[in-house]
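Notes for the one structure printed next.
Only one protein chain is missing; all other protein chains are in place.
This part shows chain A:
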């Protein structure tokens, strides 16, 4: 530690600490623009000049290393004169347009100009003007205001991992821009808006819509990815105007992904459903809540009488709150059915009976940065978990080894130590090879339940390298990504990963797909007994023993369940034509049902046009209801509604409660969402005892399982969920939909396959799965494994296709 003095107060900072660090510790404010605690030191704004005893001239506090016995004065005559001088220079070229600048009211330059600027300028020459740049649909520019602090440039290099902005030219001609004709496409790009200390980079969707002092700030939690980012939602006149990060060092630090930041536009979408709607005689009509709820209750009763309780099923998305999902399953179980699920994109449910707890990350998010080695299996990491990917990038920067087993090879913007880019069906054998290698390395027996399956496997060099990386570097972890969770052999992936983790004594976890992926298990939104080891014996209310139908069976999605299905469905926060593993079969199954109740914040076009729904109940999105999300690290985060529900919208937990009352079910007498939560969670809200990604004893299926060996070379679909299609809100966020990440899906395939099929880039082809087909242009991606076609799911233009990882056929059109 180095001891020194700032303004007469003693302070000590670690070796390599700066004067700025000491000042921050003491709570002494030193004016600054380019300094940011999360970015490297540039010292190019010179605003933080301070006086240092025995130094001949003022020194920048951010870049001056603390020295033993140093005496620093931040408000002495010399320091203030220097700061005023810098401010005068900064203001020379800065326009005096605060009244029309979006940053006005939250502008560091404006604030500091009040303290350090003169009341008028001595500068009479012409000011410079810099042309504005088009940085895409999210960031609006006013480059004349730029003071060249280069925070945005450093953010790209150091945090986003991709340098999209740079400072070109020199001296007075220097300006910030993206390379000729390029836009800023990083999934973290919105953070430069917060970083910009002036109004040069501002939010395009928010621009000119409100002044910052008119906005109220309310706390909330992100409803998108499993991270559970903390938000500040800013509202004006009962409307969400903007979303900013709420700093939480353990979760999102001071960042937000663009999805979290800009998805609020979806909340104000014109597609919002504001009144209940019933389809009568094939015609949709608006009605009041009483009518709608009675219609639903009668419908459910009819189905129960006619076909039995087990023909009622409920599916809730894991973007719903803990309370909503709990009441949903309570309602269905109260009616006598066990068929309730949230895993609509999952296709392999073999492990259901062997789950030991809710699958979770396996470690706190903050500890990811300290990992020394990790293996990510099947994930579009940057797009599914933008800020987790950032944590992993930081870990790699500090020496961690990243290993990847994936069917796609998108740039992770970081060094990948070992990569195995293999077809989806080969991911199992790749993992098996790693297990074999690690068992050989450690000199242990392969666990019994994998022994049979691994008898024919021999480890490749890549597998051996991965095994060495995982066992030689501690701490290490294995993460199972979204692609792997949707994989038709998810159970085997899970089980193999679990064995690898056990043998090498490292962490193993599942990357939560949605904000409440962990919470959905704990709420009981699964068709099996989730009383993990009887620890939360009463959580799911009434039990009927035995198993209900899972999502796949309910929607007739897998081959075995094809043609089956329930007679009545309650869908919560779901658009089945986009949100399911096999959208084609899901929609067909729903269309054959007697009653489909959709609880949704949106008037889904498909529900109305495809005509599978019978009732639409308008429920509140996360900003209009109180609730709880349990993040992928098992953190319980409650939040309140920030605005009143739109129109006749009601919070879903209230709708379900009233529905429970109308159906005369027991235990639906809740007054507040807190009471519901108290029923689900133990006192103190500590759910750590229920978190466990491991599976019980379950044999791994033979590695080269039947299907793929048979006969002709089948083409496999790799159907990832695009970043801005993952849930209902983000699908309707207009600006995000104009980004490059939201571009319409293409049929990506390797050049070898294009040659084999005689296809050219951009040629429109017909893709077929089951009875559905779509037409898409071909695009070339030589990094894809052979015989694979990457066709995004969850997009209207591919909704007619079948399973996300099933076989697909191609025809010229």
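Going forward, a contact is a pair of C-beta atoms (placed from the backbone, for glycine too) under 8 Å apart; a residue touches a chain by one contact, two chains touch by 3 or more; residues count from 1.
One rule holds in what follows: contacts and distances are computed from a predicted model.
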{"item": "Protein name (UniProt record) of the chain left out of view, among \"DNA2/NAM7 helicase-like C-terminal domain-containing protein\", \"2Fe-2S iron-sulfur cluster binding domain-containing protein\", \"ABC transporter permease\" or \"NADH dehydrogenase subunit E\"", "value": "\"NADH dehydrogenase subunit E\""}
{"item": "Given A:77, A:181 or A:684, the one touching the chain that is not displayed", "value": "A:181"}
{"item": "Residue of A:59, A:165 or A:607 in touch with the missing chain, whole complex considered", "value": "A:165"}
{"item": "Chain A residues that touch the omitted chain in the full complex", "value": "162-170, 177-182"}
